[in-house]
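The excerpt is restricted to a subset of chains, each kept in its original location.
Chain nomenclature is as follows: A and B, assigned in order of appearance, with residue numbering initiated at 1 for each chain independently.
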Amino acid sequence: PGKGVVVKAADGRYSFGIRARLQLRSTYVHFGDSDTSETQVRTIRLNVAGNVLSPDIKYTIQLAFGGNDFDTGSSSPIFDAYVDYTRFRDLNIRVGQFFVPFDRARTIREFALQFVDRQIAVRELNLDRDVGVMISSSNLFGLSDLLSYQFFLGGGDGRNRFTAYSAGPLTVLRLTVRPFGALDDDQESDLTRADKPRLAVGVAGAYNYRTSRAQSTIGTAFTAGTANYTHLAADAVFKYRGFSLLAEGLWRKANTDVLERTVNGTVTREPTRSGHGYFVQAGYLVNSELEVTARWDKLFSRGPTDPALVQLVRTQGKQLGGGLNLYLNGHAFKVQGDYFYIFGSSGVEPRHQARLQLDASF
Amino acid sequence: PGKGVVVKAADGRYSFGIRARLQLRSTYVHFGDSDTSETQVRTIRLNVAGNVLSPDIKYTIQLAFGGNDFDTGSSSPIFDAYVDYTRFRDLNIRVGQFFVPFDRARTIREFALQFVDRQIAVRELNLDRDVGVMISSSNLFGLSDLLSYQFFLGGGDGRNRFTAYSAGPLTVLRLTVRPFGALDDDQESDLTRADKPRLAVGVAGAYNYRTSRAQSTIGTAFTAGTANYTHLAADAVFKYRGFSLLAEGLWRKANTDVLERTVNGTVTREPTRSGHGYFVQAGYLVNSELEVTARWDKLFSRGPTDPALVQLVRTQGKQLGGGLNLYLNGHAFKVQGDYFYIFGSSGVEPRHQARLQLDASF
């Protein structure tokens, strides 16, 4: 249940799996005098995955059909599309479109979150998906999963971009240490409730040379030129007896605050977006199905950067919240509720946001 | 054949089914001096459905990929996306996006129609799909399917709406009586040709508080405010020895004929759409595969309502037609042809419309 259907050839050289996921969400926001609500089928996902020719050649396709899943001006539902070659433990190879292996919080897949949605610091500062090549190992040198690394080289302009650029590449290196051995650090919560403490600590750096988008691999496209972005991330996951802690810091800086281009005497000025942020969140499973959670999330802008980012930080840069999760089949069938108190600079009206969600995989 | 492929776990706790449907249509219209034709792949549907964790937790996903299936400004192909909990006979629960349980004619699924397309009265006055919660029973109190009810509470702004509103809910109650017991009233035609008369009579009422769309849950979005709509429906299905009769009346009234908003001294005036209509249609299966059909369909506008609706009624408000269906595998593989004489007020040029269609489920 929740894993879809998989067909395998007897010799292991071929398999084909298909899976669907559904997310329903209601959001209520109270802000000043206004009360608004929104109820929607947030997304439907279709996953096709398996291996072909050899157990070491794996493929993954994910299509996303929710109204908000589409990029402006594109009708393509392609989220993930990649092929892995996993013959060598220390040198796994992946080509295609997939999550940039940068920070922990963004690379945990959406179905495995312990809140209704991601953190504001992560939504602003992550590197999302890109098209490129990754080499990696989750158990470098075979030291009982102690060390892992990921190195990514890609276009740097994000997913489903169909234009030729004179743009430069995005380079990313991420290192993770797991002092107590393997753990499920690719999902939030400690659903295993194991009696043994588990820890993963990661750091990552990235350089996106000549990108055409305001948030590096996401956001509006620049028309006045390209910018270079430097990214840093550090994160930690700790799990023990149903308790889980996830913390992360993110930092992004552009090489210039404003892009300028003069065409026929008209000057176009476009701001870049520099900022940093962090969050800490924790959860505790009261029993095998019920979890209580809490999160503190903070975003900062840096200097004379994009006024839209400055405004976002000023009005919604601080978010404090808690939630309740009911796991009927782990992350594959769950009901989640959370509440956030969203505020910013003093004197700015705060928001109250409550959300209720059903997330189910079939 | 026609039901797709279903994979089941031995313990009944899980199943996964996938199915596709294809509709090809040619339409010829003669109107005054003009003859136009249109041949197209009208739609392709992909359905994923099954149960998860228990035989009582069911899920249904339907994606629609035809060019006309998309809402303006949206690339999302999501039609249906819901989860049912059917543990209690008298209190089935459904959450997600699905047909609003209002009138009979609209809630019969598209593949099970006995004409090429729906009635003009129903196309104008139905409540289509919405996101919400339904409680229902198809056999209330266990009286041999005599009574059924459906109660729906939803957002009221229709499918795939991704904006926060201060909008109020849509509330719907529908009651059905089946004096001679169970029948297949969820499809048109009497393909069973059973020797026993069968009847279903239904009534429904709905109130859509503060909706943002001109036809209540469908149509253009208002920019000048919201309207409240009251809806009523009554319908009957009768089947006997291959003969089937379907009749329905629909009524919709807005709380105001015009929405007005003044922004910076400019007044925006937007009309709402009030009207009513009815149709009667019948079919007779000459043998197990061939059916002849006839329909009379009439739409009225109410008072000083949307001029576009008044004009539609004036030019195409009366439709008289007949058709022939060849069921090669029931509704799952059929060829349908029909002809309609479309007219309105006296003095308005009539239209002649002929259609030919292949509808096949795989």
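Rule of thumb we're sticking to: a contact is a pair of C-beta atoms (placed from the backbone, for glycine too) under 8 Å apart; a residue touches a chain by one contact, two chains touch by 3 or more.
What you see is a predicted model, and the numbers here were worked out from it, not measured in a lab.
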{"item": "With 2 copies placed, total copies in this complex", "value": "3"}
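Heads up, the rule we're going with is that only the chains that are shown with their structure count from here on.
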{"item": "C-alpha-based rotation, chain A on chain B, 0 to 180 degrees, nearest 5", "value": "120"}
{"item": "Whole-Å gap separating chain A and chain B, where each centre is the average of the chain's CA atoms", "value": "39"}
{"item": "Sites on chain A touched by chain B in the complex", "value": "1-2, 4-5, 18, 20, 22, 24, 27, 29, 34-41, 44, 46, 65-70, 74-75, 77, 328-329, 333, 358, 360, 362"}
{"item": "For the chain B and chain A complex, residues of the former touching the latter", "value": "7, 9, 13-14, 16, 18, 48, 50, 52-53, 59, 61, 63, 74-78, 81, 83, 95-97, 131-132, 154-155, 159-167"}
